[in-house]
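Mind looking over this structure? Questions follow.
Of the protein chains in this complex, all but one are displayed in their positions.
Right, chain A next:
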């Protein structure tokens, strides 16, 4: 930096430079016009005429500049002049664009730090996604120059649209409010970033480890496109590393991201810094230490930012001092940023919930389209839909994923594969029978489907049930009987009396085979612990396979053949050795008595019956779920939280009723408290019939009583005051007498006591004084009130 010597010289030079700048500006304009035509991409956002907005209702701070602001503008102009002088090749800074009322405002004062009362907005991710959802993006008028105007965040929120600068200022206001060390950045970025074109990006919901990056088209304006974004410095709010937020998408980026090509300046609500570092390599090599005055030229000298090189600071101070008017020197050094002229940022719960303009937002990604809706906007609770296409022209749908919120049937997400027609529905916990997911191609019963369950919520521990036309497989978790797998094979339905219209559950499919597998129960010996049992119902056979014993390689087995029992007459079932073949690993069998086997068989027969019943119940459950799902799909209901006053009509009425009741109570209490007359009326006895004299008497009595009370009150205060004063005097006397013998501690005690008592005396005196002042007024007020009291009024006014 050069050191300028004389002001006159400088002014001359400045004028010259200003002329030169104007000329170059003209050249620029030509350039710009050309490029604007090039750069303006067709946008589906309908044009919005900002000039038509109503500014008459805005507060006066929007329309005028306070003296302090005016001074700030002077300082800014001065700064700009020096800057232009020192760095003639750099673009002019964005310092004080005009606002919606046509008044020049310094950019830092446009930032209005605000913490909004929504937990989601306490974190930067919530803020960023809110801003990106809530506002509609408008391109800059010229893609290569910062805008000439910058509107207040309140206006931007009101019309829900803005350019990158508006986005950044709003986001920055919210982040600073939430305690982040955030800054608005004026800089340069790639075409995709500036135009919010994410069609080359893979949708974050579809992102997979391997990323194939498509080279973007060559951009003729590469490096010239102006963009604004937000910089969050590490340190505050436990941010470990400095990062950027692109306000259009709400995504965070590393400061070394190649899409960010350079930084002109940054600002927050306190100050404005110009980047003095070279951006030939994008933002990769930038160092974000704003206290480093070599790399970052500040506009206002601040005290709370640590400066790295004190020497340099001094030099610069001197430099600035010399530039400025000597008389104002002292003050300028300590000039604080004036408070923001913007009215407080407010977002109503409804606006916050609705989020997107008109409640809907569409983002195009590479071969995918993401749509977002506000909750409760769609009747079916749809809040997000992702459509995946096979091609880049968004014509051939491959897959549709839909997310729902607040649905009474707990549906969370539905995934439809358009090629196979395979539908997967995911449910939140709480659906009928603990349903977690339902994968199907058709809602017709006894077709291929998989249902998953929240097994913790089910008594039977069912986790999954897979079904097709003649098989059903169930998986269990955490059962006391160690069952984890059950497979059922069904046979062909006997087609006899099939009356039209009867449901399938009336005529259940015959069961051919049931197979169950169990985990090892360590409390039993292995060869008494069944690992697998198969009921061959048609063949009347039961095969048991036991768990393997530690040292053996063959598992014990028992195969029962129940066929024999039916030969016997009546229901007499007697065990015969032929009915069971046993293989006992590692021991010569037949030491088991027939009685034991008989008991086992009896138990198994009983269990088989039970099991068949369970299988039919499972089948019935499937039918029930299918029916419930159909009903639910036909009549979708949304749930409303009881805390939601806006939507929960019933709740609101209840709340209001309660509110009213409470108010009534309060009023009633007040009324009672103020009824001075009551005791005197009771004394008189008959209220209905009173002479004027009596009425007057009552009134007088009441007033005298009140007077007494007031005097009494004053007397009490007076007495207190006197007592305190006396005590203080006594103490003081004692102190005077014993002054020489007292230790320092005692003396300190005494002094503390004195100051405390003095304070009390002062307060009492004050109260006494007020009481005396107020007494006549209170007296008059009561008199007035009594005069108007209907109970006395009728007797007093009508003689």
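Methods note: a residue touches a chain if its C-beta (ideal position, glycine included) is under 8 Å from a C-beta of that chain, and two chains touch if they have at least 3 such contacts; residues count from 1.
Note that contacts and distances are computed from a predicted model.
Engineer: Write down which listed name, "Armadillo repeat-containing protein 8-like isoform X2", "Dynein regulatory complex subunit 3", "TATA-box binding protein associated factor, RNA polymerase I subunit A" or "Epithelial sodium channel subunit beta", is the UniProt protein name of the chain that is not shown.
Structural biologist: Options "Armadillo repeat-containing protein 8-like isoform X2", "Dynein regulatory complex subunit 3", "TATA-box binding protein associated factor, RNA polymerase I subunit A" or "Epithelial sodium channel subunit beta" narrow down to "Dynein regulatory complex subunit 3" for the missing chain.
Engineer: For the full complex, which residue in A:148, A:346, A:419 or A:581 touches the chain that was left out?
Structural biologist: Answering carefully, the residue with contact to the hidden chain is A:581.
Engineer: Check each of A:50, A:335, A:389 or A:598 against the chain that is not shown and name the one that touches it.
Structural biologist: A:598
Engineer: Any idea which of A:492, A:551 or A:788 touches the chain not displayed?
Structural biologist: A:551
Engineer: By the contact criterion defined above, which parts of chain A meet the unshown chain? Give residue numbers in ascending order.
Structural biologist: On the side of chain A, residues 548, 551-554, 572-575, 581, 583, 585-586, 588, 593-596, 598-599 touch the unshown chain.
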